[in-house]
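What you see is the complex with one protein chain gone and the rest in place.
Labels A, B and C are assigned to the chains in the order they are written; within every chain, residues are numbered from 1.
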Amino acid sequence: MKNVFGNSVSVTLYGESHGAAIGAVIDGIAPGIAVDEEFIASLLLLRRPSDALSTSRREADPFTIESGVFGGFTTGTPISIRIPNGDTRSKDYGELQYKMRPGHADYTAQQKYNGFSDYRGGGHFSGRITAALVAAAGIIIPALNKKGIYIGTHISRCACVDDAPFTDYENDIKALNAKQFAVLDDKKGEQMKENILKAKSNGDSVGGVLETAVFGIPAGVGEPWFDTVEGLLSHALFSIPAIKGVEFGDGFSLCDMTGSCANDAFYYDENGAVKTRTNHNGGINGGITNGMPVIFRCAVKPTPTVSVEQETVNINTKENTTLSAAGRHDPCIVHRARVVIDSITAITLCDMLTTKFGTDWLAK
Amino acid sequence: MKNVFGNSVSVTLYGESHGAAIGAVIDGIAPGIAVDEEFIASLLLLRRPSDALSTSRREADPFTIESGVFGGFTTGTPISIRIPNGDTRSKDYGELQYKMRPGHADYTAQQKYNGFSDYRGGGHFSGRITAALVAAAGIIIPALNKKGIYIGTHISRCACVDDAPFTDYENDIKALNAKQFAVLDDKKGEQMKENILKAKSNGDSVGGVLETAVFGIPAGVGEPWFDTVEGLLSHALFSIPAIKGVEFGDGFSLCDMTGSCANDAFYYDENGAVKTRTNHNGGINGGITNGMPVIFRCAVKPTPTVSVEQETVNINTKENTTLSAAGRHDPCIVHRARVVIDSITAITLCDMLTTKFGTDWLAK
Amino acid sequence: MKNVFGNSVSVTLYGESHGAAIGAVIDGIAPGIAVDEEFIASLLLLRRPSDALSTSRREADPFTIESGVFGGFTTGTPISIRIPNGDTRSKDYGELQYKMRPGHADYTAQQKYNGFSDYRGGGHFSGRITAALVAAAGIIIPALNKKGIYIGTHISRCACVDDAPFTDYENDIKALNAKQFAVLDDKKGEQMKENILKAKSNGDSVGGVLETAVFGIPAGVGEPWFDTVEGLLSHALFSIPAIKGVEFGDGFSLCDMTGSCANDAFYYDENGAVKTRTNHNGGINGGITNGMPVIFRCAVKPTPTVSVEQETVNINTKENTTLSAAGRHDPCIVHRARVVIDSITAITLCDMLTTKFGTDWLAK
Partner (left out) sequence: MKNVFGNSVSVTLYGESHGAAIGAVIDGIAPGIAVDEEFIASLLLLRRPSDALSTSRREADPFTIESGVFGGFTTGTPISIRIPNGDTRSKDYGELQYKMRPGHADYTAQQKYNGFSDYRGGGHFSGRITAALVAAAGIIIPALNKKGIYIGTHISRCACVDDAPFTDYENDIKALNAKQFAVLDDKKGEQMKENILKAKSNGDSVGGVLETAVFGIPAGVGEPWFDTVEGLLSHALFSIPAIKGVEFGDGFSLCDMTGSCANDAFYYDENGAVKTRTNHNGGINGGITNGMPVIFRCAVKPTPTVSVEQETVNINTKENTTLSAAGRHDPCIVHRARVVIDSITAITLCDMLTTKFGTDWLAK
């Protein structure tokens, strides 16, 4: 249903990059969840652009919660989070109204909306809209943590540099969530940053892979057909601009394994809990969680805005032409996308858990 | 919503491997579509197991259409397709009731359904259920073809052997759809089969990658948030047992490209149509089709049923134990899954096109 | 979503009056519910036509449960219930193919389905389809009873005769559910039957009002906007052919009351439970249950099939013409519709309760 996602917990998104405001309405959150606006602000900071990848701290997006929270707690009714667009002066977009930026949604928006879409700054397709998802997740994540469920994402690969792998999920997740540039090995992170800056100086951009772990999710969540854990998560994740692939567990690497290698052997641990010796299946069998950490990776394509000259079309004159992006642009959005993935994961799993355990579960 | 998928066109699945019947109810198909039961039977044959990968022809699953078709045409009301389960004698499943097969959904089903699920032959998690999806798609695919939309899938990689890539989408798709073992290079196909038989003789199994192309889909299909083409297709595709990754266009390979390389330059062709020079983005920008072929790849893990001994748990005695699958099993399901992917793709795109163009579109 | 209804518990309907079979797929029922096929058969008997309203017992519709039940208990996966159409010999419907029966869906089906719908016996619009809903409810009702929730409907008015009102909900419901002709005052029932037979002898038909009470539903069920108890129940109830009005509590009679009279005063009873002195609001305030019995009434129009001559159109010749129904027809369906209302109520409330309390609630 278009801009609405979720069953028991649903989120509705709206807004354009240069309109009055963007926002999200999140419904189905249990009544009685404490809302920490400082935590929400800290999450939003993780997706803010950083100057030349330095740590020069910027202010988070100024959000207001306009409904659904009363006296510091969720009421159980829809929570409207609004983020006004600060600077919407009408600069000249003339050229970009007609010249379709390659790799962007300019042309497809034009086709879908018959020429009526707001073309300024990507309009409704702008990555800026994800800020509303992050703010919404800022209410859910602390409540999931209280239930022992932790979500963390690291930059598994960026600009052709690999990060170290997860070794201790619980502690790695906590460490990552304290970092602005989410790598497990900070040396690798420095190499990534160097390569990003190199691409920037070439007027170009780079992509990467984000790997996410969810620790503490109980067994038995998900459905066998259609609303599998993989199906619901990927449905939501592919909304993030630039995500072009999603794989669970060992994903595409499973294709070259034999069955005897790819299967995860079950065993009872010393406390009588069922565990698996390996986790090639990413904590999911038959679409349903098995109690092991849920693991997935998202492919993030390089930012399409580059200043090197590119071929394209002018849909006004109906001629072939060229285009070079002017001004400053993100040479990489991998490090910024990470908190968006955490947020979408939190919202989607909260939906599935609320379906399973009932509307009040999150607050119990 | 669990076992129902789709908005304007929806499919409801039911059935267990050893129950009375499996089936699908498909709703929202335009009235007036000619139904060709022979074509449906031919599609079903593509997912039937073949003996030792030989071509010994077997009969397709015996389906009946019990509603929604009258005088050879769809009526516009729900189409119920039922496939009875032929041989449901109650053999002894005693051990498998309690010993959880690694890589299968036995344990997660047990957890989700509190011990009440039908454990015989995988129950509701059985790949057999996909036959109902294939039969449903057998009504839609010829109607899409009349609209100039063609869907084809090849075994891009299997048992560590790569097939040739797509070179001419339209003709490659037609060629693939005439083959039982869907490769573009038959020599590579022979090598794949050899490796599959080798794995079989070792009591083991192999996986692979299936690559799908959709030719002829118009620009402007899909939504920017949540119901993106990638989101809806992946949601449905991950229902297929053994699929653990989905990538669009160049997918994970995009991560190592620069933006200037990954972007697909637009141009007007000699007929004034907007095309792209490359198709790294798989025919989708911002979640919406751009008129180029839609391309995606699915990772198929090796069949989890293997006859080599594996560690597991007995949930009755609550002890660690071992298990070896007895009898004959598919050493590979990649070649059989291909028609299931085509079918889910046809159903999902038909849903999106019907939403865009209205309920009668498919028959116009 | 057309032929699918429900969120946490959903039902998918299919079938035509003269097709191979009708059926329902019901999904989201908790695993572990005991299934009593005899009880299902007894419910189905309540909606069977009775010969001249006598009690000559007939066999119920022969249903089979084809999935979702194993060893006598629900598995938690979709339950497919199939009812074959016994007598589908192709009698001559020539005239009815083109002459649109007034008060029926012949003309609207023709318009909606562009002439492709199955016109035999009402096709997909036939009241016969409700048998599948009744069978589905036959699984849910005993489980609701175990939770202390009882549903009962009486013929509040029929053929211009009023039944006695509810006086003791709990016992009245139990008494009604044991009766084939559901009245609280059997003398009034006899008068109704007389009037029905009188209408029949005139080649005409009569309607009535069905009043339903739900006892034992907890407070706090329903949503303030859109998914109110009234909204969801009426959405489902208006599917029943012939229902043209739904009112809750005192319904239309509330319009002439003053606020001080219409309000239901709250009080603590001797056990400290909150009750209301009156129940003008039918157990629902602001769309949400308040713990008092939920009360509603459905208007059932007279059966449109009558043997007196009626004006209509022939859509083949495009001429005005006349039509008289031949053969035997129900002079009244009020008494048969009652179990369909109970069934839809059971399914809808089970959906709402499962959303509130989680997927396993019904079996706990």
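Note that a contact is a pair of C-beta atoms (placed from the backbone, for glycine too) under 8 Å apart; a residue touches a chain by one contact, two chains touch by 3 or more.
Note that the structure is a prediction, hence the values are computed from the model and not measured.
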Which of A:G32, A:P142 or A:P218 contacts the chain that the document leaves out: A:G32
Omitted-chain contact residue, chosen from C:E66, C:D163 or C:D250: C:D250
Among C:H104, C:H154 or C:R338, the residue in touch with the chain that has been omitted: C:H104
Missing-chain contacts mapped onto subunit B: 7-8, 77, 224, 355-361
Those residues of subunit C which, in the complete complex, touch the missing chain: 1-5, 7, 13, 100, 102-109, 111-112, 124-125, 129, 157, 160, 199, 202-209, 219-228, 230-232, 234-239, 241, 243-252, 254-268, 272, 274, 276-277, 280-282, 284-291, 299-306, 308, 310-313, 315, 318-320
In subunit A, positions touching the absent partner: 1-4, 7, 10, 12-16, 19-23, 25, 27-28, 31-32, 64-68, 70, 73-80, 82, 112-118, 123-124, 360, 363
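Heads up, the rule we're going with is that only the chains that are shown with their structure count from here on.
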Topology of the chain contact graph, where touching chains are joined (line, ring, star, complete, other): complete
Length of the line joining the C-alpha centres of subunit B and subunit C, rounded to whole Å: 39
Separation of mean Cα positions, subunit C and subunit A [Å, integer]: 45
Rounded Å distance between subunit A and subunit B, as computed from the means of their C-alpha atoms: 27
Sequence positions of subunit C contacting 2 or more other chains: 7, 77, 360
